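Every protein chain of the complex appears in place save one, which is left out.
Showing subunit A:
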Amino acid sequence: MGSQLALKSRIASTESLEKIFNAQEMIAASHIAQAREVALNARPYTDAIFDAVQTLVSHSSHISHPIVRKDGDNPRVAVLALTADRGMAGAYTSSIIRETEDLLARLEADGKEPQLFVYGRRGVSYYRYRNHPLVQTWEGDTEKPGVEVADAISSALLDSYMKPEDKGGVSELYIVYTEFINMVVQKVRVLRMLPVEIVEEDKSAHNQPDTTKVPEARALYSFEPSLDEVLDMVLPKYVRSRIHECLLEAAASEVACRQNAMHSATENARDLINDLTRKLNASRQASITQELTEIIGSADALNNKEE
């Protein structure tokens, strides 16, 4: 009988867990729509900046801005890892951490001194617990990073990059984030963000409708106040928008990971409940059978006595 009570209480607790997982799954599903909207809204800005950078690149034969090229062999490099604030997202944070560790090991093997920046509470607590030195951390809103947090992160990283070597500046910036491929597939990627590699786009790739006009128009472009000043202004913005894009993609991946994880957790809970219910039924049936045999056995014994 004891085991039946235990089974009943296990079923009850699994049922309440199942409800929680199910709710989490639905919350994640609703967040995905939001994440998609945020990403779509930020798109025109990123595209406009990208177009401007393309124009600038096609007009200057040699860009010597530090964002594009940095001289000297400063061994310090910055690594930004984008993790989640909350758990319950399957392997999301752990795969980021694994990739980050790999990257750190690789950089150290190359004789570089990686400096770690982390976004997301899970990643921060992982490295704090292991006493890994962290240069700067940010927490909160990993599911829907706003412009403010993107700004804070990109400003800190750009500052660190633009600082001269003897003041603790870094020479490169890597970002470890999760690329959102689709709802089911998300892939961890390492991106070298700085220095920016600008590849001049093939002219034919400009898919503008009036192709006859464009080359002429490009030649006549004027820059105010001057090409260099426009570059100074646009390049940091370009880096910022790229970092923001990474944050948004990571957020979408996090939500998708969470939905998948919660979906399988709900299914597991259901399987477990089915299993436990079967066991409960079997044990109840066993106890009924036992009672019956006892009654029949004793009745038989009484009958035998009377004869």
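One rule holds in what follows: a contact is a pair of C-beta atoms (placed from the backbone, for glycine too) under 8 Å apart; a residue touches a chain by one contact, two chains touch by 3 or more; residues count from 1.
Rule of thumb we're sticking to: contacts and distances are computed from a predicted model.
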item	value
Among "Trimethylamine N-oxide transport system ATP-binding protein TmoW", "ABC transporter permease", "Ribulose bisphosphate carboxylase small subunit" or "ATP synthase epsilon chain", the UniProt name of the subunit that does not appear here	"ATP synthase epsilon chain"
Sole contact to the chain not displayed, among A:Ala23, A:Met233 or A:Ala299	A:Met233
On subunit A, residues whose C-beta touches the chain left out of the figure	38, 41-42, 44-45, 48-49, 51-52, 55-56, 146-147, 150, 208, 210, 213-214, 217-218, 220-225, 229-230, 233-234, 237, 240-241, 244
